[in-house]
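Read through the structure below, which is laid out as structure tokens, and then see the notes.
Then we have subunit A:
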Amino acid sequence: MQFFFEVLIGGLLSGVLYALVALGFVLIFKASGVFNFAQGAMVFFAALTFVGFLEVLPGWTGLEEGGRAVFWLAFVLSLGAMVLLAIATERVVLRPLVNQPPITLFMATIGLTFLVEGIAQGIWGANVRGLDLGIQDEPIEYMMENFNILISSFDVFAATVAAILVAALALFFQYTRIGRALRAVADDHQAALSIGIPLRHIWVIVWAVAGFVALVAGMIWGARNGVQFALTFTALKALPVLILGGFTSVPGAIVGGLIIGASEKLAEVYVGPFVGGGIESWFPYILALGFLLIRPEGLFGERHIDRV
Partner candidate 1 sequence: MLYREAGQFKASYEADQQIFPILQDRVGVLLLIGFFALAVPLFADQYWLKAILIPVLIFSLAAIGLNILTGYAGQLSLGSAAFMAVGAFGAYNFMLRIDGMPFLVAILLGGLCAAAVGVLFGLPSLRIKGFYLAVATLAAQFFIVWALVKIEWFSNYSSSGVITAQEIEILGFAFDGPVSKYLLTLFVVVVMALLAKNMVRSTTGRMWMAVRDMDVAAEVIGIRLMRTKLTAFAVSSFYCGVAGALYAYTYIGTVEPEGFNLDLSFKILFMIIIGGVGSIMGSFLGAAFIVLLPIALDVTVPVLLGDLVSASFVSNLQLIVFGGLIVFFLIVEPHGLARLWQIGKEKLRLWPFPH
Partner candidate 2 sequence: MSDPRGQDELNTFPRLLMQHAQQRPNRPAMREKEYGIWQTYSWAEVAQNVRAIACGLAELGFKRGDRLGIIGDNRPRLYWSVAACQCLGGIPVMMYQDAVAEEMAYVLQDAEIKFVVVEDQEQVDKMLEIREQAPLLEHVIYDDPRGMRHYAETFLLGLDELQAMGTAHDKAQPDFLDGEIRKGQPDDVSVMLYTSGTTGKPKGVCQTHDAFIQSAKGGCQFDKLTESEDILSYLPMAWVGDHLFSYAQAMVSGFTINCPESGETVMTDLREIGPTYYFAPPRVFENLLTTVLIRMEDASWIKRKIFGHFMEVAKRCGAEILDGLPVSTADRFQYWLGNLLVYGPLKNVLGFSRIRVAYTAGAAIGPDLFRFYRSIGINLKQLYGQTETCAYVCLQPDGQIKLDSVGKPAPGVEVKLAENGEILVKGPMLLKAYYKRPDATAESLNEDGYFLTGDAGFFDDDGHLKIIDRAKDVGKLNSGSIFAPNYIENKLKFFQHVKEAVAFGNERDFVTAFINIDLEAVGNYVERRGLAYSGYTDLAAQPMVMQLIKECVEEINAQLAADPMMADSQIKRFLILHKELDADDGELTRTRKVRRKFVSERYAVLIDALYSGKTEQHIETEVKYEDGRQGKIAADLKIEEAKTFAPQAAKTAA
């Protein structure tokens, strides 16, 4: 039983990270109706940029390597890079494709994925890099002693960060002018335009916010598994989460992430051995698919009626 909980909690914690990536998708889909396949590439780009700055900044500025100053400067610069990416994306991809069918925009983001990956590696190189955020990746003694459950403090940290981020975003959407504008755009582009919200700004902002989410997700994933090309696959993990949670629902992304994370780990551990293992790659998809057949609009998605 303890083992079960260990697996479950481990799964839930990695689910938090899936949720974080999925959150980026949802933000963009809500605001611009674009299914952004490049979210994974953005995670990779952000993490790579961050570690890249960590490496080069001491040389450029004379700051102490591994110090706090370098960390925050690199963070701010990376954030800046994500904003630039958002602006460039809006300018080069979204604006010319405005009013195209969503499927076209989706395919464009696949192209964008390749572009972003190529650019990231072109600038920073393709080596695997480690990232140390200063958080120990070791079991929490308290849990060990009292419940005999092995839980990494890093995972808890990651979950906390994710929770804070989600809460912050929720507040942002609920209580700021920009946040309300974003929601207005999601509901009805025409309406948003007619009350004087410049659509282009909204897009840039939302892509930048998604970039910020990608940066945080990239840092956490990177710190855990190293910053490498495999980060782009996080996007593939996030897709079943979206199906489960619905494309437009922030809570859906979180709950979906947790379900996917937990169930994939449980399945791997309890079902995997019987079929040769490695089912993590497809299990979430089959799960999501099965779910989809029952509820095509996802957990929290809105039912859509075809008007004729």
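Basically, contacts are C-beta pairs under 8 Å (C-beta built on N, C-alpha and C of every residue); 3 or more make two chains touch, one makes a residue touch a chain; residues count from 1.
The candidates were selected such that all candidates are chains of the complex that A comes from, given by their letters.
The model shown is predicted, which means the values in this text are computed figures rather than measured ones.
Touch, as defined above, links subunit A to just one of 1 or 2 in this complex, and that is 1. Residues of subunit A that touch candidate 1 in their complex: 35, 92-93, 96-97, 100, 102-104, 106-108, 110-119, 121-122, 125-126, 236, 239-240, 242-243, 247, 275-279, 281-282, 285-286, 288-289, 292-293, 296, 306, 308.
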